[in-house]
Every structure is written in structure tokens, then in C-alpha cells.
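Only one protein chain is missing; all other protein chains are in place.
Moving on, here comes subunit A:
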Amino acid sequence: MARARGELASPRRGRASTAGGLALAVLPVGFLTLFFAWPVVAIIRLGFSEGGVDTALFESQTWRLAAFTVAQAAASTAVAVLAGLPVAYLLARVKLRGVGVVRTLVLVPFVLPTVVVGLAFKALWPGGGVFTIVLANAFFNVAVVARTVGGLWAHLDRRAEDAARALGASRGRAFTSVTLPALLPAIASAAAVVFLFCATSFGVVLMLGGSRLRTLETEIYLRTVNLLDLSGAAALSLVQLAAVVAALLVGAGARRRKETAARLRARTETARRPEGGEWWVVAAAAGVLGLLLTPIVALLVRSVSTREGWSLDGYRALAGQGADGTLNVSGWDAAVNSLRTATDATMLALIIGILAAVVLVSLRRSPQRGARVTGEVMDAAMMLPLGVSAVTIGFGYLVTLGQLPGDLRTSPLLVPFAQALVIVPLIIRMVLPVLRSIDERLRQAAATLGASPARVWREVDLPLAARSLAAAAAFGYVVALGEFGATSFLARPDAPTLPVAIGSLVSRPGELNNQMAYAACALLMLVTMLVAAVVDRLRAANAQVGEF
């Protein structure tokens, strides 16, 4: 495919578009360098300057931690993918009442603060251990799989599958030989993201692992924050980075081998009422939803049960600032802060993510091998923020950002920036499979007819990708709404987001604070669902515009 393209395009145009692509790359690469690479390198260098990194690197404990980290992340990823695929099918292919509600509902786990989910899982499975860590990690990430894979699946042309069936293939055979290969890039994308989230999940492991099960992430946190053992933390960060890069390379390899240009269709043409064996998949999806709802329902029940029986006190308290003024603002104000911060972060991340995705696709289409390799490297680099310890990045900010004008270390701008760092990789992973699947012949036809690269992008790529973009924006927004780790350390006390407020409430004694924390969780879920529903509705409304 690539070689054929190279022959078609004139060499001059190839170089020009590569140069244009590099210009577009300035913003994403600059953002990543400033807010990710520089702080991380600085804090690791500080660790090296203290010495002893090599000793820490070769302790047997380090390798045990690395092995456990990778193993639990791999297991969690497998569970999330297995659970996510039937849901993705449901979202993409099934025309039944209530699918829209499901689409909104699966996003809820993603926004819940880890401390609250940790408490819910401990209540449901008091034994704890590896099993609950894997389940909790998967719980958070089913949405990533369902949304990323579902996004592509909804647009796959159903006729290839039907043709296989007409030629005598069984339903299963048609799926494995026609549909699955087309979905693989999206599955690999989702798996990579989920793996990174699980490999660096912190609160879940800390709470459910007791004191015995530890990962690189929790150990980096401990050594940085509690022991100020920067050389030990630097050594562990390097190991974590190595593991993450290895995982990304494996993922990139899988994507490269399997990627094919698929014919994309509108969802309205591909969704239909399930028939025959398809009902089993729908049942499986329903089962997954039931499991996802269990901790959520447990939280809702918790929000209305007190020592004296059922009560709505927690919900009433949302109008106030908690018992004894735990918060500086009311629960509602915190919700508004959340919406505002998430808007900023999503806009920032969309700009950076779309630019990066466009650059990545054009590099990949480039006839020059060097450009394609650059594209691969940049693709992996854009994912790294998900794989590096938040505490490494946070402490890195302290030692680097002070050197920039306007002391960003204490600026309210830092919250959206940090959230954007988390969202950008998600947006890229959601938009890229669709952009890459766009049939090159469409673009070539447009170019042959005299369209400039920008016009090709506007007339061909944008309409085809519009819905994935909207989906990515919604997902990014939801992630920003729920982001807790970075936000909790960066948000100012007079402007806490809802997850931060929940964190403060749950860490205070007193029944009212606790009730209010759980009520605030319910509010967070509600806000999430409303936002997701509104975006989905908007997406459906402008479907005609971007129809294909």
C-alpha cells in the first residue's frame, strides 16, 4: 500500500507535505517537551546526582515489583478487553431501546475517585488481594475499550461480513476472519491505553493491595513523597519507563501489522436488531453492565443509608460546605468548578491531540521511510505521559516550571494543563484508528482533482472523523471531570473540583461528611451522564453534516 502511494504522489509534494506536517507538530511536541519530558528528566537527573541509582536498579526487590506491576496490568487489560468487547458490539451494532443509556452509563466508572471505588470494592470483597486489584482496574477501564473499539466498529461496512456469511462462513468465522482483523487496530489502541492506566494505577493498588502487594508506582510514590529517596525513585521510574516503552512497542507492532484501510459507513446503516446467536453477545454485554453497576449501586445505597436508617441528609448537605465547614465552597460550586476546569482541559487537549493525530497520519503516509519511523516514535512518545508516575511528573514540575516566566508551579492554569496531559493520549488513540482507516483512494481522488492538503483534510478526513472527534472530546471531558491524582495536588482550596471535594470529605471523621462525600459521588455520576448524553445528542443531531 505504502509503496503504491509513493509511486503515485510526486516526490516534491511528498516533501512539502512532510514539512507542513512538521510545522503542525510544533505545538504537540512543544507541549509534551515542556510539561512532560523536561520535568521527568529533571527529577530523574536529581536522583542520579544523589548517587546509588545503579544499586537500587539491581536490587532483587525492584525486579519483583516490576514483574508484579506488569503482570497485574496485563491481567487487568485482558479482563477489560474481554468485558469491553461485548459492550462495544452493543454500542456499535445493536439497534435496541436503551443502547443510548448504556453508552452514557459505561462512562460512569471512569470518573469516580479511586479512593471511593477502593472503598466500594473493599466493601464488596473484604478479602482484597490481586483479584480485587485486577477487577477494580478493569472496572475503571471497560469504558476505554467499549468506546474506542465501538467507535470504529460502528463505522465498519457490514457488507463484507454479510458477503462472508453468504459464502457459507458461520457467524463466528465471519467475525474472526472479517470483522476482528478490521477492529484490531482499535483493540490494540485501547489495550495499550488500558495497560498504561493499569500499570500506573496508584490508589487502587494502595488500598486493595494491603501492605503486601506493591507496584512500581506505589513504591515510587513512597520513596519520593515519604522518604525523599530520589535516587531509589529515579531507579524505579527508569524501570517503569522501560516497561512502558516495551509495552508500547509491542502495541505499535500489533497495530502496524494489522492496519488495513477499511470502508467506513454511517452507524445508522450498520446497527440493527440482533438476531440468533447475536443475542448471546447482547446478554454478555448486559452481564458486564450488571457487574459495572454493582459498585455504583453500592455507592448510591451508601449515600442514603445512615446509622439511623435511610436519609437524604448527604444530598441536602451538597448545598453547604460539609460538617464544620470542611470545604471552602459548597458541593454545587465544586461541581461548577469541575465543569469549568474540564472544559479548559478538553479544549487544550483537543487542539493538541488533533494536531498530533494529523501529523502522525501524514507522517505514516509519507513515502519516506525516515518520516514513517519518526511517526512511530512520536506516536509512542505521545502515549508516555500515561505510563510515567504522576508523582514523578508532579515533583518534576516543582524543580523545572519555576524557571518559566509567571511561576506556573502555583498557577491555576496548571490544573487544566495536567489534565490535558492525561487526555491527549486518549484523544489520539481514539481519533487515529479512524483517520488511518480512511481509504487513501478518496484522498488521492480529491488531490488529483486539485484540492490542497488542507482542503483534502477538510472535505475528506474531517467529515469522516467528525463523530470520532466528538466521541473523543466527550471521553476526554469525562476523564478530566474525574481526574483526581494531579488535580488534588494542584487545585486551589478555594476552587476544588468535585473529586477533590469528595477526597477531602471522605478523609474527615463524622457521618455527615461521609454522607456528603457519597452524595457528591452521585452528583459526579449524574453530571458525567448529563455531559455524555448531551454530547451524544449533539453528535446525533449533526450526523447529517458529517454523513458519509
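To be clear about the criterion, a residue touches a chain if its C-beta (ideal position, glycine included) is under 8 Å from a C-beta of that chain, and two chains touch if they have at least 3 such contacts; residues count from 1.
We take it that contacts and distances are computed from a predicted model.
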| item | value |
| --- | --- |
| Which of "Elongation factor P", "Pyruvate dehydrogenase E1 component alpha subunit", "Thiamine transport system substrate-binding protein" or "Sugar ABC transporter permease" matches, in UniProt, the chain that is not displayed | "Thiamine transport system substrate-binding protein" |
| Given A:100, A:320, A:412 or A:463, the one touching the chain that is not displayed | A:412 |
| Selected from A:348, A:382, A:447 or A:521 as touching the chain missing from the view | A:348 |
| Among A:76, A:132, A:468 or A:504, the residue in touch with the chain that has been omitted | A:504 |
| Of A:49, A:176 or A:452, the one touching the omitted chain in the full complex | A:452 |
| Residue ranges of subunit A at the interface with the undisplayed chain | 20, 23-24, 27, 46, 115, 118-119, 122-123, 206-207, 209-212, 218, 222, 224-229, 306-308, 323-328, 337, 340, 343-344, 347-348, 350-351, 355, 395, 398-399, 402-403, 407, 409-410, 412-413, 416, 452-455, 457-458, 488-489, 491-495, 504, 506-511, 513-515 |
